[in-house]
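Structure, as structure tokens:
Excluded from the complex is one protein chain; the other protein chains are retained at their positions.
Chain nomenclature is as follows: A, B and C, assigned in order of appearance, with residue numbering initiated at 1 for each chain independently.
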Amino acid sequence: MNFDPFIIPFSVGATFLFVWLFGKLFGWIYTLPKRDQKKLQRHVFSFRILRTFGEIVRECLLHFRLFRINALLGYMHASLAAGWFLLIIFGTVESKVQSGKAFNMPYDPIFYRFFNHAPAHTIQLQTLSFLMDTFLLLVLSAVVFAWFKRLRSKWFGMRRTTRQSRVDRVALTALWLVFPLRFLAESATGAIYGNGDFFTGILGRASESDAVFRMIEYPAWWAYSISLCGFFVLLPFSRYMHIPAEIILVTFRRAGIGHLRRFSAFADIEVESCSRCGVCIDTCQLQKDVDIREVLPVYFLRSIRERDTNEKGASKCLVCGKCAQACPVRIDVNNQRIVQREEFNSNKNFQPLHFEKAQYSGGGKIGYYAGCMTHLTPSIKLAMVKILLAAEADFVFLDQEGSLCCGRPMLLAGEFNGAAAIAMRNEKLIKDCGIETLITSCPICLKMFSEEYQLNIPVLHHSQYIEQILEENKITLNLNRSSYTYHDPCELGRGLGIYDAPRSILTKAGKLIEPDLVRKHAPCCGGSIGSVNLTHAEKKAVTTIAIGKYVETHADILVVSCPLCKKTFVGPNKIKVMDIAEIVADRCEK
Amino acid sequence: MGKDVLIIGGGIAGMEASAYLSAMGYQVTLVEKANELGGHLLRWERLFPTQRHGKEVLSFLHCGIDGKIRVIKNAEPVAAVTRDDLHIVTLSTGEVITANAVLITTGYKTFDASRKEEYGYGIYNNVVTSADLEEMFSSGKEMLTSSGIVPRRVGFIHCVGSRDEKVGNIYCSKVCCVTAVKQAIELKERLPYAEAFCFYMDLRMYGMHFEELYKEAQEKHGVQFIRGRLSEAAENQDHSLLIKVEDTLTGRPLKMKMDLLVLMVGFEPSDGTQKMAELFHLETGSTRFLKMADEHTSTNVSSVQGVFLAGTCSAPRTITSTITDARAAAAKITSYLSQYSIEQREN
Amino acid sequence: MSAKNFGFSIHKDRQIDYDKNYREFYYRVKAVEPSISLCISCGNCTATCSAGNFTSMNLRNVILLAARGEVNNLGDNVSACLLCGKCQLGCPRGVNTRNVVIAIRKELKIRRKP
Partner (left out) sequence: MKEEGKKKLWQEYQKEIADDRYFYVRSCVRQSFFPGAEQAFLKIMREELGKDVFEHACHTTCTGIAYHADVVPFDTTMTVVARQFSLMTESGYQNLVPSCITSFGVYTEILETWKHFPEVEAKVREFLFKATGRTFEIPKNLAHASDVIYKFRDSIASRAKYKLVNQQTGEPLRVVEHIGCHYAKMFPHKGIGGAEFPHVLIGMVESWGGEVIDYPERRHCCGFGFRQYLVQANRGYSVACSKKKFESMEPYMPDLIVTNCPGCPMFLDRWQYVIAEMENHTYGADKQGIPVLTFEEMAAMVLGYDPWEIGLQVHQIPVEPLMIKMGIPFDPGKKYLGKNSKDMGRPEIPDYLNYSGMKI
């Protein structure tokens, strides 16, 4: 059995880490609701787990998503993660092949060179040795890039990079030291015994005298072990927890486990999975336009992790979802915020008053539900009525006399019980109308109807409905020379993935000029009801900058498909703003 | 040219009209009752909506006339006769002045707040007028109540002596609303921990930037606005005041304690204005201000030929509007004396 | 000793007694949402209110009563709010009405604790 005292720090660190991680994993699984535990069990023991492995390899090792953001950034992460992973795998193989035993000490591959001085005498060992050096070179290149990223983050596609906490900085230092030290230790051993491969042998070949290497060798192996120990011990308390957490997150997510209406194990795993890469920073409009840093997911999630949630970060956010769509780990930041808002809500059991008086009209197959906000933009509802009449639809205007709110605004404010109560009542009111299809003009309502209600009938946004009747030739559009630019509302686009319907309509109505940022990259108008306490001035700043991009297209009309966006964009009075329904109503021919 | 113009009243309007008329080449004589020019501007420390100092405007006005016209201080007209388009005016000093045109700029006085007996001005220790408060500000002394404490709550009562038929003044004095806001801000700047309340009937923030000042008072200084007219004030044992208003927006009566009550006194025609009306046989309107020949087209023209009006002798005005009005009067007098053809137009 | 029955009871005073009221309330809400002080009681919020269509919810009045420290009957009123945010869109002074309601709800809750 190979042994030297310097393996102790490594072994202690590694043992601590494994005990900690398994404890954590057990805790997470234990606190899952029964239903979710079953899901997890079924998932792990099914073939679907293979696809989960696939995603883990793709994302946790190879970082495909990061490559898509920026090649350098992707390479840096992938080379470090995959390189290290391969070092461990091939190191293990190498040590087993060399010793000829199936079982050896877990530290054997880590300190392989120290214990095995003999040069690689078989072709297998030579190949393995070559691969090990290649992987080490790969990892070291990642470390160099990482250093470089600190200096020139723009080259990595990031205007701003994360400000690190103290623990993170120490862990980072330990991590950055591990591989240079390994290189130094292996090179020294290699130089003394003349067994380094093309990379670790560089030093030996460069120098005749091995006195220096004899002096360096032993301390270098010690330092290597200590730095590993340091990294392992700090890992659970630093950003590097994302390495194990992300694997669990992917598995859980694939098993169909998601957010609960409180801070749950899943939310905790998400929080731990945040690598603080900082990709989200540049996407945030509040950070860019009004310099509110507390809302940045990277810091907000860290505050949750430190059990000292930043209330401003929770409440000011527009919940536009841009950070979530950018996140390489796919953390559901929107839900994280809302759950935290609920944590701050001291009226958890708040129930809104009953709304017995609320009533909707029935008597039609298609129910048109304008929604609260649309009542403030009557041109949209009038346009919709005109379109429905033109299409000769058997429809009824459900909330002509005023809507009972869908409940989403309350949900977004973290008042879950109240939201559920309203949703229940509204759901019943809609069901009682006996309609077969529900159309709404408000993406906020649409999201609520599709995700929180059990209406059991198709629920469409008016743009989807219009697209449908255009295809069925129930109405036709008279094409004109107007040029349009289109704004994707947060709830409709990123929230529900409806990007194509409005565009398909607009190309039929005139010329569509797209701005720089479209679809999931589209900005928030700033009027979002997602924010609880963004001030009027702050909102205005976001709106002004957002609308600027549309004005730059020199399109005649800025088309929106959300009453709230319309109301917000009309404010600065810089470009004509119309809802897609209005465009269609204007150009509609029977 | 070489014609004589007599201007009666050395306030803002009198000074500015003097400057323009003398620049146009007339022999201008400015008669002022007091021993100093400036009128009410002497007493207004800072001006709305910019909070600039009243003194700055005063020195601007002085620049236009100092050394350029004849100023007779400590004098007022005691007799006036008209002969062949010439106005012969005898001053209290005995001097007789003959002028081709006379401009009345005798201005306003503030409403005597003790006439609103139920507010207790002159009876309760801590009831002051807006003019008194302005003096407190300009004295530079520490703000204290009569009991010697720093006021913790101050109420500003709008429309005292304005829009009140019971005291005979049906008109709006225009400047009190914005003055109240301005003074509330000044008070909060001096006493940041005091609460300031404005009690208004309607807030008339009609001027450019007035609304912004109002918003600033709310946002930056936390001045609170309660819609309701003070019905009565009573004194508490500690000389603070108990005031009663209807909080008309909640529809309920409200009472609260005030350490200091500031009555925003409105405009009335000054004694001088009333006297000039008699002396020159000028018509006065239902509001007792001097009547303009036409409300739209001849605002500087009085009911007597050759006698013109400028400033607050004809209506409540802000400083801005008074200066503008004085220049308009100067133009009108020039046109009259030069017999321009546009004088042939009929109203 | 039981009170004598005279066939009537002494009426409660309808007057708002500002000095005896819970004035601190307004200042606490204002600390959370400073824009409350910008309200000019125009009533735009109340006119557009979704909840106001079905209940006695009146945000203009809620803000006023909060400013007067008349907090006893605020609960029922703010309980009706659905936080839909229509009021915020209309508000000419940019009052963050939703957060005003949330802050008032929080304050009421805090105050109800003995």
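One rule holds in what follows: contacts are C-beta pairs under 8 Å (C-beta built on N, C-alpha and C of every residue); 3 or more make two chains touch, one makes a residue touch a chain.
Keep in mind that what you see is a predicted model, and the values were worked out from it rather than measured.
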Exercise for review: Taking the complete complex into account, tell me which visible chains touch the one left out.
Suggested key: B, C
**Study point:** Hidden-chain contact residue, picked from the options B:59, B:236 or B:305
**Key:** B:236
Check your understanding: At which residues does chain B meet the chain that is not included here?
Key -> 114, 117-118, 120, 122-125, 232, 234-237, 239, 242
Point to revise | Sites on chain C contacted by the missing partner chain, in the whole complex | key: 1, 3-4, 6-13
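Here is the rule we use: only the chains that are shown with their structure count from here on.
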Practice item. Round to the nearest whole Å and give the separation of the Cα centres of chain A and chain C. Key: 40
Check your understanding: Just how far, in Å, is the C-alpha centre of chain B from the one of chain A?
Key -> 65
Exercise for review: Could you check chain C for residues that touch two or more other chains and list them?
Suggested key: 35, 93
**Study point:** Touching residues on chain A, where the partner in the complex is chain C
**Key:** 315, 345-347, 350-353, 355-358, 372-373, 375-376, 401-405, 407, 409-410, 412-413, 415, 418, 422, 527, 529, 532-537, 564, 567
**Study point:** Residues on chain C engaged by chain A in the complex (per definition of touch)
**Key:** 32-33, 35, 48, 50-51, 53-55, 76, 79-86, 88-90, 93-96, 98-99, 102, 105-106, 109-110
**Study point:** For the chain C and chain B complex, residues of the former touching the latter
**Key:** 14-19, 30, 34-35, 37-38, 40-41, 60-61, 64-65, 67-68, 70, 93
